[in-house]
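Below: the structure, in structure tokens.
Apart from one protein chain that is not included, each protein chain of the complex appears where it belongs.
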Amino acid sequence: MSAYNFAYLDEQTKRMIRRALLKGMAIPGYQVPFASREMPMPYGWGTGGVQVSAAVMVPEDCFKVIDQGADDTTNAVSIRRFFQATAGVAVTEKTAEASVIQTRHRIPERDLRQGQILVYQVPIPEPLRFLEPSEVETRKMHALEEYGLMHVKLYEDIARHGDISTSYAYPVKVEGRYVMDPSPIPKFDNPKLGMAAIQLFGAGREQRIYALPPHTDVVSLDFEDYPFQAGKADHDCDLCGAGSSYLDEVITDDAGGRMFVCSDTDFCRERREAGHVGALGVEAVA
Amino acid sequence: MYVAVKGGERAIDNAHDWLAEERRGPQDVAELDVAQIRTQLGLAVNRVMAEGSLFDPDLAALAIKQSRGDLIEAIFLIRAYRTTLPRFGYSTPVDTGAMACDRRISATFKDVPGGQVLGPTFDYTHRLLDFALEAEGLQRSEAIAPEAHPVMPRVSQFLNQEGLIQDEPRPEVDAVPGDLTRAPLELPATRALRLQALARGDEGFVLSMAYSTQRGYAKNHPFVGELRIGTVAVEMEIPELGFAVEIGDVVLSECETVNQFTGSKTEPPQFTRGYGLVFGQTERKAISMALVDRALRWKELGEDDKGAPAQDEEFVLYHADNIQATGFLEHIKLPHYVDFQSELELVRKLRREADARVRPTEAAQ
């Protein structure tokens, strides 16, 4: 792959993306248009995240990729290999060791620290998109802070279901100004959005970048009498016994048998290595 | 005992190997070479060049071979390659008036200076399968391509002499048109950007949009004023030289439509134009593009917004690109189980709550 520049993108393009990132950091939650490049993987498969990772990556970085919280899902593997080939950076599955983590749909369980960068892959950056299909109109709504419609949606949820029925990509308000889509993470992860690490969001097909600097004030939208609640399956992990991690439900047989396991594979491994055991016992630790 | 699905890496490698095997097919059939594709599947090559936004028949042919004939996949390969190429600069506008035409027709005049030239067209073929093509080693027919290309003045010029057709609005002399592949698309877009998006837009999408205008959604009855296909020289200004030099040739399809127009606040009645220009022999696309271009010009011409899809700049420009479309469409194959889990929990919770609301009433009864 020596025909390509470090981390694939040419330096001009990286500079253009970095300018967008800086602007995004300066105006948290604001969607910065950027000239997304055509990447050698399909739009919708993480091209935004890959471009952001490429723009921030340096040779000393240690890179981790997760999809659904797991390091071994096929698209995570594919993206990790892409950077191994084009940037030759060290890779890891350990959250604590990584300096840049690209993710799709999850925030790692372990608290991220200052100095780490979390890069999100974003399919639809516009939180108002499914209420208003026109981009011209939604940009205007952001500019004028016209967010009444967003609450109409939440109102309708409660009127119909007795509860806010958005369970992922749950909209947040950033620093009291911009309403932002945190990408399709489960709402369980929303409370972590004010973390100490830098969070960068890349939407390649939609040509948008946005960002949350460390310790940004991020509030999940709700009503005073229907406050936001982060939810998860009411179980412990059957492998490591963790009671506070986000769980995947795995169907184990065709008779309705199921088990719950940590969606964050690194978190679960670490706990099991430290001797924690879940309900399905020691034998699960293969 | 439960073991989580592992081995993503091996699965990917195996899939790639299998794909390579399928691409080659049975060994007892001769392998296609790139030159064969380039020369014998020329229209496929043209489409890949047009929507890949890169004029390079060899690379396009290679992409078609690599993609097993999936043209959108081939376009994708070309786009991903194109984006890594350095930009040395921009050519001067090509002079399609000086095109060496292989084909040139006008539907608005019976005859025009330079003549009607059918060229290599399917137009009047009878669509009957030619089983003779199944046999190999057919005799070549005599070469009939003309050697010299006569000068062919533009048909719209004749209308223009009478002031019957609106002049193409000329951008500022020094105005450099934006580049869709280097700057994010922001709306409202200039006509130059709209034309860029249409030129690389999916042929099927642009065709359907154009077709919808013919069927009455933003109807604006067009005639093909002129369709010409041929070779033009590409020139580039070389700063060190201070003048433009020819750096190569490209084959282009150009279509100008003549549309009815009844006049506006400031303009007397006159004809207006739609414009299409596409790499290669790709006339279906060029004509479609001209129709959609004309439909999108409603604002500038003071026409009514009829609410038709082809008039909606945002709708057309955001959905014309098949690489964006196919990527996003197919991404739903990727795992979404974290979000699905979240939905599962919510539905269970809502059902518990609904249940709790119903039960007490039942008990009371």
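Going in written order, the chains are labelled A and B, and every chain counts its residues from 1.
We adopt the following convention: contacts are C-beta pairs under 8 Å (C-beta built on N, C-alpha and C of every residue); 3 or more make two chains touch, one makes a residue touch a chain.
Basically, contacts and distances are computed from a predicted model.
Engineer: Per UniProt, what's the omitted chain called: "Phosphonate C-P lyase system protein PhnK", "Sarcosine oxidase subunit gamma family protein", "Enterobactin ABC transporter permease" or "Fe-S cluster assembly protein SufD"?
Structural biologist: In UniProt, the chain that is not shown appears as "Phosphonate C-P lyase system protein PhnK".
Engineer: Have a look at A:62, A:124, A:158 or A:250 and name the one touching the chain we're not showing.
Structural biologist: Of the listed residues, the one touching the omitted chain is A:158.
Engineer: May I ask you to list the residues on subunit A that touch the chain which is not drawn?
Structural biologist: Touch with the absent chain occurs at residues 140, 143-144, 146-149, 151-152, 155-156, 158-160, 223-226.
What we mean here is this: only the chains that are shown with their structure count from here on.
Engineer: Roughly how far is subunit A from subunit B, going centre to centre by Cα mean, in whole Å?
Structural biologist: One centre to the other, that is 34 Å.
Engineer: In their complex, what parts of subunit A are in touch with subunit B?
Structural biologist: Residue list for subunit A touching subunit B: 4, 8, 10, 33-40, 42-45, 47, 67-70, 72-78, 81, 104-106, 123, 134-136, 161-163, 165, 167-169, 184-188, 205, 207, 231-233, 238-239, 246-250, 252, 259, 261, 263, 265, 280, 283-284, 286.
Engineer: Could you please specify the touching residues of subunit B with respect to subunit A in the complex?
Structural biologist: On the subunit B side, the touching residues are 1-9, 11-12, 76, 79-80, 82-84, 86, 181-188, 314, 318, 323-324, 326-331, 334-339, 341-346, 349-350, 353-354, 357.
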